[in-house]
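One structure is given here, and the rest of the page talks about it.
With one protein chain withheld, the remaining protein chains of the complex are depicted in position.
Chains here go by letter, A and B, matching the order in which they are written, and residues are numbered from 1 within each.
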Amino acid sequence: MSALLTVRGLSAGYGPIEVLHGVDLDVQEGQVAVILGANGAGKTTMLRAISGMIPRTGVVDFNGQSIIKTAPERIVSLGVAQVPQGRGTFTDLTVDDNMRAGAYVRHDHEVVSDLALWYETFPRLKDRRSQKAGTLSGGEQQMLAIARALMSRPKLLLCDEPSLGLAPLITKALFQTIQRLNEQHGLTVLLVEQNANLALDIAHHVCLLETGLIIAAGSPAAIASDDAVRRAYLGA
Amino acid sequence: MKELLQYILDGLSIGSIYALIALGLVVIYRGTGHINFAQGEMALFSTLVTWWLHDKGVPLLLAIAISAALAFVGGALIDVGLMRPAGRRSAFAPVVVAIGLFQGLNSLSGLLFPKSGQGLPFPSLFPNKPKDFVSIFGAAWRIERIGVLAVVLVTTALLFVLFQKTKIGLAMRTVANDATSAKLVGVPTNRILMFSWALAAVIGAIGGALKAGIDTNVSIGSMFSVFLLSAAAATLGGLDSPGGAVIGGLSLGVIESLVGNYPHDWPASDWIGIKTKTVVAFLIILIVLLVRPSGLFGSSRVERV
Partner (left out) sequence: MTSTLRARQIRYGGSLHWILRAIVAAVLVVLVWRMVSGAVPSSLGKYTEAMALAIAALSLNLLFGFNGQISIGHSTFAGISAFFLGYSIRFWDNIAFVSLVEACVLCFLVGVVIGLPALRLKGPYLALVTLAIAYVWPTVARQFIERKVTAVTGESALTKFLVRPPSWTGLKNTRQDRALYLFWVALALMVLCYVVVRNLRTSRVGRSLVAVRDNETAAAVMGVNLARTKVLTFGVSAAMAGVSGWLIAAEIGTVDENSFTILTSIKYILALILGGAATLTGPIVGAFAYFFADDYLKRHAPHWNWLPGKFGDGPIASFLLGVLVIGFVFIAPQGIVGLCRRIGRNIATVVPEPIRGPTHEPANEPNNLPNNLPNNLGESTS
């Protein structure tokens, strides 16, 4: 197994404020890695730094290639798709157009068949394909955001708190979907989650982020057995 | 009744030019959230280039095509060289630059084409002799007017195909909707904005040539009122709605034409007529805006700052 994403000493922030103070992270190909952390720990910032949306320094290697100087839109075409926190769907565009926009970086002729594939995976979207995304429910928009990201045929999916604002049942279904994508399609996933219990269930690797630093990393079992972690994140 | 039809037809064809230029404004507004105050002067400059080429013996249509191609490059350069760096300065800087560009381009036109102050003779694009008209239900519709309307409608249709059916159109719509998310799906937002400016400049070149053709004249001041009326049309339709721009432009043209031909024996004809047609048109738009603050078809999304 090789690391699809290697992050070393990554620092990033907003203007004069540095939020990430040199974090290290490895995401192995075909695995689900989960980042846990309190509000404001810098999880979203970390994903943004990886996808190039904010200025960053350090080492970010994707698929053996450095992407630290690469523009965000290039990074997408290399195979990193992001589902941003708060979904970021194009509310004025139809579901269909959202999905097609997701395939923007592709130049092959299989967009239509992929469209069919993901509509099959998310049937609710298919029923609403000509509806404007802004009129979808929160859960449907979250599905759309994920489906849109998948349309780019990513090797790595960055997923920021997909369960935010979803009912427990839907969250559960969503996690099952992510797991299925990982197992059946071999999709590598880097997941940010507040819902630690659910996330640990599907994770192969977990790291804990606190005020811009990784304070612990390891297998879910190891992390879950750590007392401090249990108290802070698992509520037990 | 016959006259009424006549006025509406006349209004439609002038209005179609407003609609076209308004589309140029909308294209840029959707991408940047700013009104391009230099749109009229960009059109003026291209039209003068067309005139110059034609004057040097280039066939008119070819001259228009060359000047549209130059406009495409020029528009892109304006974005890359001025607007984008300005946008990094502050949210308001692009507006100031556009106003400066307005003044700069207008006087540059005067410098490069010294006689354009008084007006340069511009050939009509279509037959425009007194006998060149077709009669529709008794109303005389001049061929040149039909030609202008046809050109605009075809251009507009092509633009809509571009927006709705092509990949670059889809990218333009994503940028208009949410630039950050557009980047996240891999849309090169800067290149899309550059394309929008280039497209707006081409639209200006076409609109300018049509207007000059109808007037058979192009002068330094001729595009300013077109810009204003187009801006009004875009406002009426909703600044971020291409369909609204077209409907706004056509209705503005018709309103103007109807008010301009207000019968002398009707009430208040002292105040409504050819001299006050723009005032009346603007008043109507103001009333529409008071009822619908973001135009007839504009989205009332929270404005970008």
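Simple rule for what comes next: a contact is a pair of C-beta atoms (placed from the backbone, for glycine too) under 8 Å apart; a residue touches a chain by one contact, two chains touch by 3 or more.
Please read these numbers as outputs of a predicted model, since none were measured by experiment.
Q: For the chain that's been dropped from view, list the shown partners it touches.
A: B
Q: Return the single residue from B:Ile35, B:Ala182 or B:Val218 that touches the missing chain.
A: B:Ile35
Q: Among B:Asn106, B:Ser196 or B:Ser251, which residue is in touch with the absent chain?
A: B:Asn106
Q: Which listed residue (B:Leu23, B:Ala63, B:Ala209 or B:Ile285) would be found touching the missing chain in the intact complex?
A: Going through B:Leu23, B:Ala63, B:Ala209 or B:Ile285 one by one, B:Ile285 is the residue touching the chain not shown.
Q: For the chain left off this view, which of B:Val27, B:Ala68, B:Ala86 or B:Met194 is in contact with it?
A: B:Ala86
Q: Give me the chain B residues in contact with the hidden chain, please.
A: 29, 33-35, 82, 85-86, 89-93, 95-97, 99-108, 110-111, 114, 224-225, 228, 231-232, 235, 239, 275-276, 278-279, 282, 285-286, 289-290, 293-295, 303, 305
The rule is simple: only the chains that are shown with their structure count from here on.
Q: Under the touch definition given earlier, write down the residues of chain B that touch chain A in their complex.
A: Its residues touching chain A are 167, 170-171, 173-174, 176-178, 180-189, 299, 301.
Q: In the complex, go through chain A and note every residue touching chain B.
A: Residue list for chain A touching chain B: 51, 53, 71-74, 76-77, 81-82, 84, 88-93, 97, 100-102, 104-105, 148-149, 152.
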